[in-house]
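Data first, discussion second: the structure below is written as structure tokens.
Every protein chain of the complex appears in place save one, which is left out.
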Amino acid sequence: MSSFFAILIDGAIYASWLFLVAAGLTIIYGVMRVLNMAHGSFYAIGAYSAASLVGWYFSGEHGNPYWSFLLLIGCALVAGAIVGIIIEQGLLRFLHGRDEILMVIVTYALLLILEDVTKLVWGVDPYFAYQPYRLLGQTAVGGSLRFANYDLVLIAVSVLVGLAAWFVLNRTNKGRLLRAVIHDREIAVAMGVNVNAMFAATFAIGSVLGALAGALTAPAISVTPGIGVEVIVLAFAVVVVGGLGSIGGAAAGAILVGLSRSFAVHVAPEFELFVIYGVMFLVLAIRPQGLFGQTLARRI
Amino acid sequence: MSIRNFFTSRTEPALLLAAVVFAGGAWLMPAWLAFLLTLALAKALVVLGVVIQMRAGLVSFGQALFFCIGGYGVGLAAQYLGIGDAFALLALGTVAAILLALACGWLLTRYREIFYAMLTLALSMILYGVLVKSSALGSTDGFNVVPPSFLGWVPEGDARKRTMYLLTVLVAAVAAIGFHRFMISSLGRVTEAVRENEIRVDFLGISPQAVLFVNYVVAAGVSALGGGLTALASGHIDPDMAIWTTSGEFVFIAILGGTGHVAAPFIGAIVFSVIRTFAIQEAPHFWQMTLGVVLLALILFLPKGLWSLVARRSKKEAAA
Amino acid sequence: MQASPCLSRPSFRLSAIATALALAAGVSTSALAADNGKYRIGIVTFLSGAAAGPFGVPAANAAKLAVEALNAGKLPAPYGKKGINGIEIETVIIDEAGGATKQTEEFRNLVQRQKVDAVIGYISSGDCIAIAPAVEELGVPTIFFDCGTSKVFETVKNPKFLFRTGLDAVVDNVAAARYIAETRPNVKTVASIQQNYAWGQDSWNDFNLALKQIKPETKVVSEQWPKLGQGQYGAEISAISVSNPDLIHSSFWGGDMEALMLQGGARGLFDKSVAVLTAGETGIEHFKANVPNGTVLGGRGPFGVFAPKNALNDWFRPAFTAQFKEPPTYPAYKMVQAILGLKAAAEKTAKVGAMPTAENIVQGLAGLTFEAPSGTVHMSRSKGHQAVQSVSFGEYQFDAKTGKASVTKVKTYAGECLMPPDGSNPADWIKAGFPGAKCS
Partner (left out) sequence: MTAILETRGLTRTFGAVVAANDLNVSIGQGEIVGVIGSNGAGKTTFINMVTGYLPPSSGDILFDGQSVIGRQPREITRLGMARSFQVAQLFPKLTVLENALVSLVAAEGPRPSIFRPLDTPERRERADAIFAEFGVTRYRDALVSTVPQGARKLVDIAMALVSRPRMLLLDEPTSGVSSEEKFALMDTVIAVVRQHGVTVLFVEHDMEIVARYVTRLMAFYSGEIIADGPPRSVLGDARVQELVVGHHLDINAVLGAAA
């Protein structure tokens, strides 16, 4: 029985992490049709800036430790927005409307560059920001099973991010415009939507979400080179499973992948390595456009 | 059959000439360069497989699957079947890849764009996972491939690597000529039509999926050939051959070279290898950044790849 | 036809362009690699990726420090002579990232283009296995300083140019099993968490076999195989928690290891179960209070915090700490050890003041006994090409007041007690009950 709860809770924690990682990717894709390989770098930059800032905060006497949570979120906002805007305005702006696959390659080149840039800025030594992770303590769930409260809070944060995204897209004017762009860019342009500004804002939001995922993960890990590359394929798998460009899809994909993986770890750990690709393969074989993706029939 | 008809265009004698120059260089160039070119040409064969699919409008982020199958086919046949002949080994690896492609092709060619990319990626990562879990095959450490014999002859010392290089040049030349013919063949050109407008191809009476299927299988075969040559030349195989970053590198080189001509992947692979090795030497800490900047610059300033440099010059000359 | 691929003229130029490029490349480097009278050593370690922080860069730093000190003639005896045999040392450093195929290519480039006189490097076992035949083929003295696979001298059965001055991973895990049997006799149940690749699979296999041999009553209650570099171990920690093990064995290294300890610690995983980390030593400066005291750490030999007190260590540890702001961990020790082995070999056989030849190095190093900051190293296995050293395990101890971490209850096992005889398969040797092992 405790295994069952463990699978559920672990699955939920992992899914919430996956959702945070994938949300920015799917938003950028949905609006800009750019499948952003450099998303992993945003994650890494978020993690590094959070770890170095929180590390600095705790290295001296800076008052209440709970402020470090604000630091985590704050630096993700700042770092993600700065990097995102620089990249969008400095490079991607000139490549709008280019072939989707070409954009994958462009962002792959960006990933290579940003990998070394993070190394230039932060070096290769690990960074730690463990204090916030331990600060919240743990909760026992029957017997010997205990969960870090930080991870449980992460579930709430993830749900909040999802709800916020839903609210912005469905209940605000800007969001409706954004959905118009997602739905049919040509008509949106014809209606006078400033697509360029929209793209810049979207890319910034996407990169902030990527950085936020990194920043919120930083307290639980040792921030080292290469962490960004690891999350890319995961995030890709989640958004493809869920349906590209759909926030709801990213959530569904994250839950499906998260629960599958948690199930594998508890029941058949030997197969953990295949789970994500297996799920992706199966979902696409049955539903080629992903869980929430729409097929657009071509008009002839 | 006259000579003129035999060479369906002047590209073929040019490719032959290039092959002769490369082969002749075996005795002139430093050993490291011959080895670099061996691996680059082998890699170019895989890239050729990627390019063939790009001409069909499909980008494979999992071509490493067949690269790896070709390599492991060679390695396993040498290790467990006791086959020592380079030609037999390469043939085995290639046949294995083609069989796998025949099995997967019907499913994969139903997909387009990013879905094709992600499904091919998933397949190659599943192979990666299987190999990582295979302790008997050395898991991630892989295993070494003994130096092959060549039709019964076992070269020693310097001759060994040189023979390997010559074999690679030979295979590359044959593949280049074969693929040149494939690219200008009826099916090869219909492939471009499929990329441009699949629906019309269907209404003209040809199944686009069948066209893509042929391309997929052919690409698998040539990629496996590249994998087999890599295994024989480097003497080592491991699951990294199937990981997605390896596929990414092949796509990278395909974009670098361009898709306009059968020679483009070869130019791309050689230039890539040279840039990378000097980036590693001159900037050991920042070689990835160097590669990234070069790639970005190419996309921005040479959107049709390095080949457009060659093509552009020839057009100017033609006009003059 | 514009889009047609049959463009004729340019094809002729293809060969010209390619050869020109290649020639330019060849010329530009042969000039670079001009014979400048220095002894050139190629250093290959991870400069990027996950292995750079814990292994690659400390090793590269150690190489820098040691070469500078050697060139200045500042090392204690018996290494007081300047450079190698009086000849100044020059290093060529290469990133090990990118996979085995690329490394075989770059190894050839190092030897044939950069004309190095010797190569020291390789952390990844896959790279070692791939490079080993090329070493013998090209005939350049090459020292593997870190990689832990037991297959190196299976791959090259009659090594001439290939050496390894570090130990393989079998000894780590045999020593870990012995340490547990001696210090934790009550352990009944064991859980395992390994990175899902060759290192993790081999490590667990060897440890599991050895522990079964020494303590047959132990039972495995959980095996977890997260992928390399995963970083998130929530589900694995739950699965292990539910299985209630007395002992958790892990060969995790670097960032993954530190993440596992952080996440497990915050969830009380180690309150009832003790962890044994065979590669734990590199994290000792980062663990702080996050890792409970009593966690069993290994350093893959008598390195880092396990290093003995001797003149060389008295020079190395403070000098490294002063220059790089952190004490040296085991990869740094292993790098210095390889460099000193090379120096000792050259100075044993080469004529005084002469440039050491490859012959000098291989003759001198085979079967050599030399001193290093980790103590005395015997090149006594695999026909004198594989080092034998002791392995130490100890318990992590963190003093919250001083903020200093150390190891206590250190036990050291002699190499003869941990290594299978030449030519025997490690797993078979363990299963047969360690025949021929000499333990004190």
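We call the chains A, B and C, going by the order they appear; numbering starts again at 1 in every chain.
As a convention for this text, a contact is a pair of C-beta atoms (placed from the backbone, for glycine too) under 8 Å apart; a residue touches a chain by one contact, two chains touch by 3 or more.
Please read all numbers here as calculations on a predicted model, not as lab measurements.
Engineer: Check each of B:Ala96, B:Ala176, B:Val214 or B:Ala269 against the chain that is not shown and name the one that touches it.
Structural biologist: Candidates B:Ala96, B:Ala176, B:Val214 or B:Ala269; residue touching the omitted chain: B:Val214.
Engineer: Return the single residue from B:Phe22, B:Phe182 or B:Phe252 that touches the missing chain.
Structural biologist: Final answer for the missing-chain contact: B:Phe182.
Engineer: Have a look at B:Leu81, B:Val146, B:Val174 or B:Ile199 and name the one touching the chain we're not showing.
Structural biologist: If we include the chain that is not displayed, B:Ile199 is the one touching it.
Engineer: Over the whole complex, note the residues of subunit B touching the chain we left out.
Structural biologist: 8, 181-182, 184-190, 192-193, 196-197, 199-207, 210-211, 214, 218
The working rule: only the chains that are shown with their structure count from here on.
Engineer: Edges wherever two chains touch, nodes for the chains themselves; is that graph a line, a ring, a star, complete, or other here?
Structural biologist: Contact pattern: complete, every chain touching every other.
Engineer: Could you put a whole-Å number on the gap between the CA centroids of subunit A and subunit C?
Structural biologist: Roughly 35 Å separates the two chain centres.
Engineer: Could you give the separation in Å between the centres of subunit A and subunit B, each centre being the mean of its C-alpha atoms?
Structural biologist: From the centre of subunit A to the centre of subunit B is 34 Å.
Engineer: Please set out, as single numbers or ranges, the residues of subunit B touching at least two other chains.
Structural biologist: Those would be 132-133, 285, 288.
Engineer: Show the residues in subunit C shared as contacts by 2 or more other chains, in ascending order.
Structural biologist: Where subunit C meets two or more other chains at a single residue, that happens at 47-48, 196.
Engineer: State the interface residues of subunit A toward subunit C in the complex, per the touch definition above.
Structural biologist: It comes out as residues 2-3, 6-7, 9-11, 13-14, 17, 115-116, 119, 124-126, 128, 130, 133-134, 138, 143-148, 150-151, 217, 220-227, 230, 261-262, 265-266, 269-270, 272-273.
Engineer: Under the stated contact criterion, what part of subunit C meets subunit A in this complex?
Structural biologist: 47-50, 52-54, 56-57, 196, 222-227, 229-232, 234-236, 238-239, 241-242, 244, 254-256, 258-259, 262-263, 265-269, 272, 286, 288, 290, 326
Engineer: Residues of subunit B touching subunit A in their complex?
Structural biologist: By the definition above, subunit B touches subunit A via 59, 107, 110-111, 113-115, 117-119, 121-123, 125-126, 129-130, 132-133, 199, 244-245, 248, 251-252, 255, 285-286, 288-289, 291-293, 295-296, 299-300.
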